[in-house]
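Each remark here refers to the structure printed beneath this line.
In this view, the complex is presented without one of its protein chains, the others remaining in place.
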Amino acid sequence: MNALISTALFGIVLMFVGLFVKNKQHIKYYAIAGAIIAFIANWYDGQLAGGSSVMLYGMVEVSSFSVLFNAVAIGCTLLYFMLCGSAFEKVGNDVADYFALIFFILAGIMLSASFSNLLMLFLSIEIISIPQYILAGADKKNLKSNEASLKYFLMGSFTTGILLMGIALLYGASGTFNIREMGLGTGDLSPLALSGILLTGFALAFKVSAAPFHFWTPDVYDGSPTVFTAFMATIVKAAGFIAFIRLFHVSFSEGAIAGHWQLIIALITAATLLIGNFTAVFQQSVKRMLAYSSIAQAGFMLFAILAFNETAAQGIILYAIAYSVATIGIFAILLKLKDYTFEGYNGLARSQPLLALTNTIFLLSLAGIPLTAGFFAKYFLLSAVVQQGHMLWLVILGVLCAAVSAYYYFRVIMAMYFKPGEAETSVQVTGGFKGMLVIAAAIVIILGIFPGLVLQFL
Amino acid sequence: MPVQYYIFLSIALFCIGVMGVLMRRNAIIIFMCIELMLNAVNLLLVAFSKMWVDAGRVDAASAQLFVFFVMVVAAAEVSVGLAIIVMMYRNTHSVDINILSRLKN
Amino acid sequence: MIHLVWLVPFLPLLGFLINGLGRRYLSKSLTGVIGSGSVVAAFVISLLIFFEVRTPGFAPQVVTLFDFINVGSLHIPFAFQVDQLSALFLLIITGVGSLIHIYSTSYMHEESNEGFARYFAYLNLFVFSMLILVLGANYVMMFIGWEGVGLCSYLLIGFWFKNIDYNKAANKAFIMNRIGDLGFLLGIFLLIQQFGSVTFTEVFAQVPGIGTGSTVLFAIAMLLFIGAMGKSAQIPLYTWLPDAMAGPTPVSALIHAATMVTAGIYMVARSNVIYSLAPCIQAIIAIIGLATALLAASIALKQNDIKKVLAYSTVSQLGYMFLALGVGAYTAAVFHVMTHAFFKALLFLGSGSVIHAMGGEQDIRKMGGLKKWMPVTNITFLIGCLAIAGIPGLSGFFSKDEILAHTFGYNKIMYALALLGALMTAFYMFRLYYITFSGKFRGTHEQEHHLHESPAAITLPLIVLAVLSVIGGYVGMPEVFGVPHFLAEYLSPIFAPSAPYLHAHHLSHALEWGLMGLSTALVIVMILWARGKFSNYQDAGTENTGIAKVLENKWYVDELYDAIIVKPLMALSGFFQNMVEKAGIDALVNGVGRGVKWGSGRVRLLQNGQVGFYIFAMVIGMVVLLVISLFL
Amino acid sequence: MLTVLLILIPLITGLVTFGLKGPSAKVFSLLSSFASLVVAVIAWQQFSAAPESLQFTQSWIPQLGSQFNVGLDGMGTMLCLLTAISFPLIFITVYNREYDRPGAFYGLMLLSQAGLIGVFTAYDALLFYVFWELALIPVYFLCSMWGGERAVPVTFKFFVYTFAGSLLMLVGIIYIYFQTPDHSFSWTAFTSLQISTQEQSWLFWLFFVAFAIKMPVFPFHTWQPDTYEQSPTPVTMVLSGIMVKMGLFGVIRWLLPVLPQGAYMWQEAAIVLSVTGIIYASCIAIMQSDFKRLIAYSSIAHIGLMSAAIFANNEQSMQGVQVQMFNHGINIIGLWIVVEVIQDRLRIKDMREMGGIATYAPKLAIVLVVISLANIALPLTNGFIGEFLMFSGLFQYNPWFAAVACVAIILAAVYMLNMLQKVIFGEANTLTATTADLKTGELLAAGAIIAVIFFLGVYPKPLLELVQSTTAIVNATAWMK
Partner (left out) sequence: MGIQQIIFIVLSAIAIAAALGVILSRNPVNSVLCMITCFVAIAGHYIMLNAQFLFVVHLIVYTGAIMVLFLFVLMMMNLNAEIEPQKRNWLKYAGAISGGALLLVLVAALRDASMPAIQSTSTEIGLVANLGKTLFTSYVVPFELSSVLFLSAMVGAVVIGKK
């Protein structure tokens, strides 16, 4: 809870920082400081909880899992601030407000990892969503940004309706909003409960951009200011998964009911994998490709929902880190480039070898090549499903899609290394930025060799 | 009175809301239809609340509080949503969602 | 001495290594000394071994050098077996080999230093391989030599590698040999499967246990015989041998007449137990041998290249040897191998001498009257011709007569055909002789100016071989002469195991005399006919027609093979390459990639930018999923 | 520890090499490869004395029960030796070439060596998989960056193909992992597991496809000729000499002992595919006029034989395959050395434009002839031992398959001799008349290969004895019974 409170408070602080700090470059440092404080608070939460779950009015539950995920989220946000923080001022004047909104989102994210009541789920999703609608439209003069914002908003609030209908039906079936007390699997299978589960699942599938609820993703990610896309596509998406998993694993995994929705989620997973990977192949803009790649990666993360076991929990944490760090890194590099198409990367290996190298590591991680964190992320999720059994066809489909994914990730690598040209950067690449990139790449590699470093906290 | 009546009523309202979202092209009307969907849910929650109270559940107040929070959120959403629509209108002088097709494929 | 048997192949190997590696640094004379010396030394050792083996009651000895292949229960040692058969072949190989090495020092003198050394290196390597072949104590060792001689044949045929045609001939020889080798190899595998061993002693000990008429034995016998067909140029794998004449002439003498081509006979003789137990395979061998003898003889009738005639004659003689093997006359076959080695080496070397004198000309139509200039060559060549034609008193007569006699006992019709072949032999040999040596010289003046008798290094081997061609036959005179058949006695331990299974056909003495007389008379008639026809040969220059044309074109067998094997193979390869590989598998693999791209192009159209459509799709998706979950 | 050292030397030196500029990179990597060779030889000696001392186990990912478990058995030792011999040979051969960005080039080469050694030593399935991929990545970059003009798409096809295959294998590994009682990846746990026949039958394909693509076996081979053609020759040497052995190694180390019944069920199918591939590839090889493609198809044919022999289910073929893995590696690297030399001198690959090289570069010609003969398995060259045993083993399994497969020895003679004829024999043309003969480094490498060819051809005992232990292990599985 301390982390949640400190994050929310720091959001407010940053709103006011904007009034007092004239040099916009410096706001970033306040944000970084806030993230560090939140990180410490979260660590303190972990100490307080001491490995067991702490309940708060039956609304919030602080467990080692939620603390770990919070740490991941805050850590990734910290990395995000450091790598992309200076790009905020390119978007518009309200730099402090953007940071504040991101802190609010972070608060929602923490909530999504620790809710134990459907109301808190609803609130957390709204706290995450509403600032995102705004961030998407932050570039006010840009019609694409406007469009992204409005599309996101319309579809997002439509989904809110679906989510609420699902929650209402669940309440009708069980008489409680507490996710631990629903006990849906015990008695006869009520159609009310099943419809509720499905509708809730659809809404959450929308949040994690699973097919066929993924349509907003490419347009919104493409239209939003790139720096915010980096945040939305990574940490926020991971939070959606945590919420999804938390709800489905805690409430719906017992008894006969699990089999019913598992099939649906399996179908959604398959569709997501196919659509995400296939559509990404054709893209010309790296930014848009990354949007589709995020759908494809979501397909993999959905594996964690299908399998309710320890491995899935480990896997989703690893995936969250691997995917977030790599994608933030790629976006950070993308932000430095003039041209967002694949051609824009041509010859980057010659003009900026370090950027190219780290970018390669990030891309390899996304493709799931061993010795990068992405491999173990994929590995854990695949094995979670295998352990669950019955879904081997999906696993095979998954690995084949992973092979397809190599196509579009390697296009970037090919452009950087094997194509002639001089990739131009629009802004100065500073030494600090390079240092941060190297740290991010090192995280990817180290976790690719010793995933146990993170998992030991679980 | 069977609770099914309320279920059907609110599902009907909900689906009318969905139809509205699908059929209309004016962003504001679409947004209104979404509000209609939320209200259908609210009605359903209240009905369930009554149902569980009558069935003897102690914490049945939670559903009504949930409705309260939905209204709260809806209010917040409206403020943001209308701001976005106004911003869009400023730039394009239209609230027709069909002109939103700059981003595709 | 026996335990030093490894020296016999080792010396030529040493010669090969020294000559091969030092070809840049050695002078020609030194090369010649090393090359010939190693073989001569090997001959000396062989001679010593032979005398040891010759003692009655000598039991075969196996000298194991080291383990070659040792897998599970399969043990294949690198071992040599010394017995009567291998000792005899050692003598032939090293003996004839020495002569040919000596001959070559002169014959190849015009080569460059390096070429000369390379030539001797190859020749030594060949002797080494051939010795391994005959010395090997198991089939794998034999196979090592078997392929080794094929390789050397390839290298020597293509010795003048700048000439693409020679290379093609070399390739053809190697590939045809390989076809045979394939059969041999499969035979070895079958042996392994059946007996768990490839060692001669172990295999032969087990063979009688299987009994006559066993399918497995037939299969083994047939597969091994296929190997022999390739190496010994039998139908249908004989066409490489005439083409192999592209190599230097001494090579033809050594490899393609005296030694390598007899490997098949050696192998069948070595495996006589197996063959005796597979009578129907023996019949096949006899028929193929006979057919080859006749076919090759018929082709030889119309050839104009001096070496081609000899080459076809070799094929024909090899056919006789197989005929002998087929009818169970193992001793006769080995006997003919020996005598044939003498007179055919003689003939080839003689022709080499002629070619040398003619400055490389090989077409007999452009020769004529050479006896005037080349007396020694003339005489020795004539002796060779007489020997091969089967004039009584010369070696060829005895060996061939033995074969014919056995054939008569086996089947009268086959005898008649074999006799026909013998007559053709006499005819074409004397056609060759008369066209070449008598009459008027038909070459250019320049050639005439250069005509001379060859130097001593060439004539000496000719004389030695001529002597051997004359006296070589006396080791195996027929019984009717009342002298012991030395060779048969000597070889009897080798063929003893198969003796019980052979049906000996004892001809009466009178019949034997009669047959002898008949063949002799007919042969003399043929020689006279040839003399009448060709002693004053003038090239009419007219095109051959009818059967003559067919014969001149070798029955169009090469063309036939081209049409039924080479072309279909190329067509099949082309089909694989263009249809299956490019248009099939690769297109499929690339098609998957292209399909993904195509699908991507279609799927992305779903993303049409319309919010209305997006929500619509979501609702449809929800409905479908709800239906699946709730009602299915 | 020796085993770990074998992996670490190329790994660390490889990373260091990235930072080196100019000629120091090649000198350094050459030294590194020699260091590996020394260690490999010591390991070989150690193996005959005390095999268990080569095992090394260290906890790696405790959450998964995966361990850093490496060790050497007979086959592993042999392949490590092959790798350790090959890299110095490759580096010596190309010592005089100048590569763009040499630090990266040699660094990647060494990294691929580390990956290969890792594959050959891993006794933990997950570790095996990791190394399997690790060996691929450097090769991908090497081919794409220093390859021919079509290298980028071609290499990518290769990459995706093998990547997809190995992912399937990963699924299989995970599945078996969950079957083990205490959730372990160790080879011992995998092999001592009893998996039901039905499961084995489909698990077999997950593994087999991965290995078949790597080998490659017909019809998964189409990446290979293109890749060989487009890669820089040193990389092709690694690919064809060592990397294809990964597939065969995988079958022997993992597939047969872990899924004996699956292998037994699909034995015939695997052999039919392999034998088809032998004939098919040999036929296509006849049609090739590109030197590199010819060797590529010839390699497919050889690998097809090895793959068929693995599944022939007996001791002879198993011994033969392992021996041939080594010998094929040596021989084909020798062939590529010749190709590299010819390309370096003449800058052509089309054999129709060559000819007459023997006159001007006799040493080169001799080397090519000897290696070609070894390639067509002439007795007393190393190629014969393996092929003889494999054919024999295959024959014991089914004479007809063996007979069909044996046709390849004829076809091999056809295409190899045609190649010799086109490349080195005949009259020289204006281009080939300028061919310079082998230089010291190249001569050294080629000489070493020829020495190995003859030594192992005459005296294969050390090799046969070395791999005996692995054969015994495979023998011990239910598969043989």
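For reference, chains read A, B, C and D in written order, and residue numbers begin at 1 within each chain.
Definition applied: a residue touches a chain if its C-beta (ideal position, glycine included) is under 8 Å from a C-beta of that chain, and two chains touch if they have at least 3 such contacts.
As the structure is a computational prediction, the values presented were derived from the model and not from experiment.
Student: Where does the absent chain touch, in terms of which shown chains it meets?
Tutor: A, B, C
Student: Looking beyond the chains shown, say which of A:V21, A:I40, A:M59 or A:L143 touches the absent one.
Tutor: Hidden-chain contact among the options goes to A:M59.
Student: Could you tell me which of A:G51, A:P191, A:G255 or A:G389 touches the chain that is not displayed?
Tutor: The missing chain is touched by A:P191.
Student: In the full complex, which residues of chain A touch the absent chain?
Tutor: The missing chain touches chain A at positions 8, 11-12, 15, 56-60, 92, 94, 97-98, 100-101, 104-105, 107-108, 111, 117, 119-120, 123, 126-127, 130-131, 133-134, 137-138, 140, 149, 169, 172, 190-192, 194-195.
Student: Give me the chain B residues in contact with the hidden chain, please.
Tutor: So the residues of chain B touching the unseen chain are 1-9, 11-13, 15-26, 28-29, 31-33, 35-36, 39, 42-43, 46-47, 49-55, 59-62, 64-65, 67-69, 71-80, 82-87, 89, 94-96.
Student: Residue-wise, where is chain C in contact with the chain that is not depicted?
Tutor: 612-613, 616, 619-620, 622-623, 626-627, 630-631
Just so we're on the same page, only the chains that are shown with their structure count from here on.
Student: Any idea how many Å lie between the Cα centroids of chain A and chain C?
Tutor: Centre separation, chain A to chain C: 77 Å.
Student: Return the distance between the CA-based centres of chain B and chain D, expressed in whole Å.
Tutor: 65
Student: Touching at least two other chains at once: which residues of chain D meet that condition?
Tutor: Within chain D, residues 160 contact more than one other chain.
Student: Where in chain B do residues touch two or more other chains at once?
Tutor: 21, 97, 100, 102-105
Student: Per the contact definition, I'd like the list of chain C residues that touch chain D in the complex.
Tutor: It comes out as residues 66-72, 74, 78, 114, 140, 143-144, 146-148, 151, 154, 158, 161-164, 167-168, 170-171, 174-175, 178-179, 181-182, 185-186, 188-190, 192-193, 569-570, 572-574, 576-577, 580-581, 585-586, 589-590, 593.
Student: Which residues of chain B touch chain C in their complex?
Tutor: My answer: residues 18, 21-22, 25, 97-98, 100-105.
Student: Within their complex, state which residues of chain A touch chain C.
Tutor: Contact set of chain A toward chain C: 150-151, 154-155, 158, 162, 191, 194-195, 198-199, 202, 206, 211-213, 215-216, 218-219, 260-261, 263-264, 267-268, 275, 278-283, 404, 407.
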